[in-house]
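One structure is given below, encoded as C-alpha cells.
Yeah, one chain of the complex is gone here, protein chain that is, but the others are all in their spots.
Take a look at subunit A:
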Amino acid sequence: MAEVLVDIPQVLAPSVDGARELRVEVPGGGAAVREVLDVLARDHPRFGRKIRNELGEVRRYANVFVGQDNIRDLAGQDTPVPDGVRVMIMQSVAGG
C-alpha cells in the first residue's frame, strides 16, 4: 500500500466534499500518477471527470504536478510518484 498526498485547488474542492488535501491509498508498492487518479476518480467520480476526459487523458485546462514538475514534461500518467512526494492538481484562475 502506497500513500500519496494530493493537493486540490480551491476551485475543484466542491467536487471532493470541500477537501483541499486528500490522502490516497494506492494498492501495491509504488504508485504512478494514473493509479492515484484512478483512486480519486473511483471515490469522487465528478472530480475524476473534471481532471480526465472520456478517453482517460488529463484535460488540457487541468495540470497535474508531481513535486515541482508537470506530468506533461515527464511521463504523463505513467510518471511514478516517489515516496513522500506530493501530487498537486492545479487549475487556472483568471481574477485580477
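Keep in mind that, in the parts below, a residue touches a chain if its C-beta (ideal position, glycine included) is under 8 Å from a C-beta of that chain, and two chains touch if they have at least 3 such contacts; residues count from 1.
Criterion: contacts and distances are computed from a predicted model.
Chain not shown in the complex: UniProt lists it as "Adenylyltransferase/sulfurtransferase MoeZ", one of "tRNA N6-adenosine threonylcarbamoyltransferase", "Adenylyltransferase/sulfurtransferase MoeZ", "Multifunctional fusion protein" or "Stage V sporulation protein AF". Residues 9-11, 14-15, 46, 49-50, 59-63, 65, 68-70, 72-73, 88, 90-96 of subunit A touch the missing chain (whole complex, contact as defined above).
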